[in-house]
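A protein chain is absent from this complex, but the other protein chains hold their places.
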Amino acid sequence: MLIQAAVNGVVLGSLFALLAVGLTLTYGVMEVPNFAQAGVITLSAYAMLWLNQTAACPFWIAALGGLVVGGVVSVLTERIAYRFVRTRPLAAPVVALGLLLILDNTALILFGGDHVSLSPPYAGDVIYVGSATVPAVGVALIGTTAVALLALWLFLQRTKTGRAIRAVSQNAEAAAILGIRLERQYIVSFFISGILAGLVAFAYGPMYAVYPYMADAILLNAFVVVVLGGLGNVAGAAVCGLLLGLLESFGAIYVSAAYQNLFGFAVLLLMIVLRPAGLFTNRSRRVA
Amino acid sequence: MTEIGMYGQQETRQRVRPRPAWDYLGIALLGFGLWVLLVESNSFYSSVLATILIWTIATSGLNIIAGLGGYPSLVQGAFYGIGAYGSALAMKWGQPFWAACIEAVLAAGILGLIVGLVFSRTRGQYFAIGTMFTGLVVSLVLSNWQSLTNGLLGINVEFGFGSIDQLNVVIPAAAAFSLMLVRFVSRRRLGWRLLTILEDEDLAEHIGVPTARTKLTGFVLSACVGAVAGVLIAQYNGTISPDLFDYYVGFVMFVALSVGGAGRVLGPLLGSAFIVGTPDLLNLSSGIGLLLAGIIFVVVIIVIPGGFMSAIDAVMAAASRSVRR
Amino acid sequence: MTEFLEVEGASKTFGGVRAVDGMDIKLAEGQICGLIGPNGSGKTTLLGLLSGTYRPDRGTIKLRGQRLDGLSTHRTVQQGVARTFQTSRLFFRWPLGANLAAAAAARLLTSTGDDADGGQEKLLALVGLAGRGDVVCSSLSNAEQRLAMLAVALATRPHLLLLDEPAVGMSPAETAALGQVIQRIRGELGVTVLIVEHNMHFMMGLADRIVAMNAGRKLAEGTPAEIRGNPDVIAAYLGS
Partner (left out) sequence: MRRVSNDRLTILAGTALAAALLLAPSTPSRADDAKTVTVGAILPITGFLSTLGPPERDAMQMGIEDINKVGGFEVGGQRYTLKLKVLDDESNPATVGVTAYRQLVDVDKVPVLVIAAGTRNYQALFRRSPLPVLNILDSTYPSILDVDKHVFLLRSDTPAYVPGAVWYLKNVLKKERIAFIGAGADPYSAGIETWVKKAAEEYGVKIVSVVNYPLNTTNFAPFIQAAMAEKPDAIYLGGVTQEVLPVAKQLFQSGIRDLPVVHNSGVTPTQAKQIIGDPLYNDVMANNYDFAGTLPETSDNPATKKFYKDFVTRFNQYPSDLTMWAYDTPFVLVVAMQKAGTVTDRDKIYQAMLGMPVPANTISGWIPADGGKLFHDRDAQTMSEGIGWCSDKKTIAPVFLYFMDGLKVTREKVVADACKDH
């Protein structure tokens, strides 16, 4: 039972890490709690579904199409709404939830409310880890997250744009003074966050089903990770994502499955009270 | 330049001398007018109006801590839910109706006290996120505590009033009273202190305002008024389920307040009428209804941060200027 | 007879840095005392301890025999301590009159708004802002905003007034005017004033006593003349 719980935890943890990293990017750069990310995931998943079933593209092409849609929709949210509340941190969370309302219900109107399954070719396979079993879609999720985290880390450390984004998230004014064009960094970071949302759709879609509010619950869980990991701290988010996944899966098996995501929220509430700036924060960002 | 208003509204807000009590008369007249509307129109429109009025009460409660105090609480939906479930369960366990109401409001007040204490040190965005997750935890407990709340199926509520007509009087009266309460609080010491906290909490502390105690009082008051709305929705619908008090509801109430005009007496009424009324009146499916609400909300928050009431102010100020010229 | 203000062994550390390290200060009622020292000597932190903005890690602060060191900020204000800030802080969206009304009523039981005894006009005249009550603070000039902060602090009817670099960004003429305002505050209201300030010329002409600090400790104390000639103070300022 122990291995199974650990395996479940790694799968769940990878999901949270992948989600949290996307959120952290936008939170770090623009101090925006980007709840609308759940809507981006939903629309990206529906794009994959439409390409795969209606337009009958092979699964991998459909997946790529979904990633691009995710990126574009995410940039759109910044261009039409977040841009205007950059100087108003109090308005940001409510605008984010407003955007979530818009994106989720657009999906509901365009594609209807039915649960439809996104099935990759490996949907039915199983991998055995000792006595524990892992569905192939779970392994795909772990793989996707590993690749995404590595790519993101390389991008942020090695490339010029990556360093510019990190500079902006450290101190936007200083970065501007150094000649970094802020607008461009906001667009790039939202585009990347949109790609990450597409990856979540690609990896999480097949596990349950695609429906308009599919990502709301897991996004709220992931938000716990964003706060735990320290706002704007990518490494922190990845590690905490894994930790929360393990905590929830062990909690589910050994304590009570009904209140599985309650453990995460309890930890979050504790965090906000005790250390408003998070565990791993590299600077105590005083949120207005 | 720090953000000087809660939503960055730049316009100045005149602190005028307190006026005689005709404000309350105006609101009482408004309440009477709404009662006539409630009783006269056919049952579908009166059910929409009743929901609007009950939402006005809950949003008016929120107006105390969010409108006056500038604290963006997204947990009002949970207090609303505790009022409903508290009164329904108390009656199920044999309490008389009026006792059940008081117990429900007290329970919400106590939760408000706890949440207020827990979040006393957090501000702004963290307060919003913290209260949102608190609302999430409460809605999770409501839908999963199978033995107590019967889970997602919800529970039926005994009718505590003498008759439907009695309830139809209480709802608009309570709505008018909740608007008056905000006007009353805004001109008492509690209101002033909340307003100083809205403007600049640190400075308020340094001129002697006991900010922690003031915020807590405002929060508990908001919770109790929210619970009153909960009791009424339970009585009106006759049945309640966790979906009525989903964490989302706290956010939509905050939307209604912001759209209507936070800190303004009529803000909750206008906001609720708009956010709750429009989808029902145009009987849109909740998908399109919520989409519309989302779009309008984002536009209003960006274009007129002060909400409708500040727009009305601007229009009237312009009108009075042009009249005099 | 108990001293007006007695501070013994006051200390405060921020994240490992010992900003104030065992300071002792005594102030007599009605005195104007200057607090000088190079940047980072702990002047502002000490002011913060007196005003209740921070709580001291160790040491005691007594005002007219009342212990202040354990109190929260607003309770310290209620004991009659008021302060201004380096950057001007007002309720910018409100008119100045409303700021004063809020300050006056914050700790009293009555509701505010009605300026019963015309105190506001007297206060505004005292600080040189007569008739500016209806102006919204955001449209006051920089110097006027600094004077407005002074008026707001006085509106809480303090016994001890703490000024945090009040003359920053003021022209020589405005600085001189400020000096007179402070004299009048001490003279007409009998308020004891402690000023943290760099402008030595301003302080020399104004303060009855001066305390010099360096690295969180008291370097020297005495009349302006004594301090001006004190070698340690000069060394600390010019850097040894």
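Per-chain numbering from 1; labels A, B and C assigned in written order.
Keep this in mind: a contact is a pair of C-beta atoms (placed from the backbone, for glycine too) under 8 Å apart; a residue touches a chain by one contact, two chains touch by 3 or more.
Note that the structure is predicted; figures quoted are calculated from it, not measured.
**Student:** According to the contact rule at the top, which chains on display are touched by the left-out chain?
**Tutor:** Contacts of the omitted chain with visible chains: A, B.
**Student:** Return the single residue from A:150, A:217 or A:270 that touches the missing chain.
**Tutor:** A:217
**Student:** Among A:106, A:145, A:169 or A:249, which residue is in touch with the absent chain?
**Tutor:** Spelled out, the listed residue whose C-beta touches the missing chain is A:249.
**Student:** Going by the touch rule given at the top, which residues of subunit A touch the chain that is not shown?
**Tutor:** That gives, for subunit A, the contact residues 1, 4-5, 8, 11-12, 108, 112-119, 123-124, 126, 128, 133, 135-137, 206-209, 214, 217-218, 249, 252-253, 257-258, 260.
**Student:** In the full complex, which residues of subunit B touch the absent chain?
**Tutor:** Contact residues on subunit B toward the absent chain are 14, 16, 19, 22-23, 26-27, 29-30, 33-34, 37, 41-45, 47, 49, 52, 143-144, 146, 151-154, 156-157, 159, 164, 237-241, 243-244, 264-266, 269-270, 273-274, 277, 280-282, 285-287, 309, 312-313, 316-317, 320.
In this text, only the chains that are shown with their structure count from here on.
**Student:** Find the chain most remote from subunit B, comparing centres computed as mean CA coordinates.
**Tutor:** Comparing chain centres, C lies farthest from subunit B.
**Student:** Cα centroid separation between subunit B and subunit C, in whole Å?
**Tutor:** Each chain's C-alpha centroid was found; their separation is 42 Å.
**Student:** Express in whole angstrom the distance between the two chain centres, defined as the mean CA positions of subunit A and subunit C.
**Tutor:** Chain centroid spacing, subunit A to subunit C, equals 50 Å.
**Student:** Quick one: which bits of subunit B touch subunit A in the complex? Just the residue numbers, please.
**Tutor:** Residues 2-3, 6-8, 72, 74, 118-119, 121-126, 128-130, 132-134, 136-137, 140, 144, 251, 254-255, 258, 287-288, 290-291, 293-295, 297-298, 301-302, 305.
**Student:** Name, in rising order, each residue of subunit C that touches subunit B in their complex.
**Tutor:** On the subunit C side, the touching residues are 51, 53, 72-75, 77-78, 82-83, 89-95, 98, 101-103, 105-107, 109-114, 136, 138, 152-153, 155-156.
**Student:** Name, in rising order, each residue of subunit B that touches subunit C in their complex.
**Tutor:** Listed in rising order, the residues are 4-5, 12-15, 17-18, 187-189, 192-193, 195-196, 199-200, 202-212.
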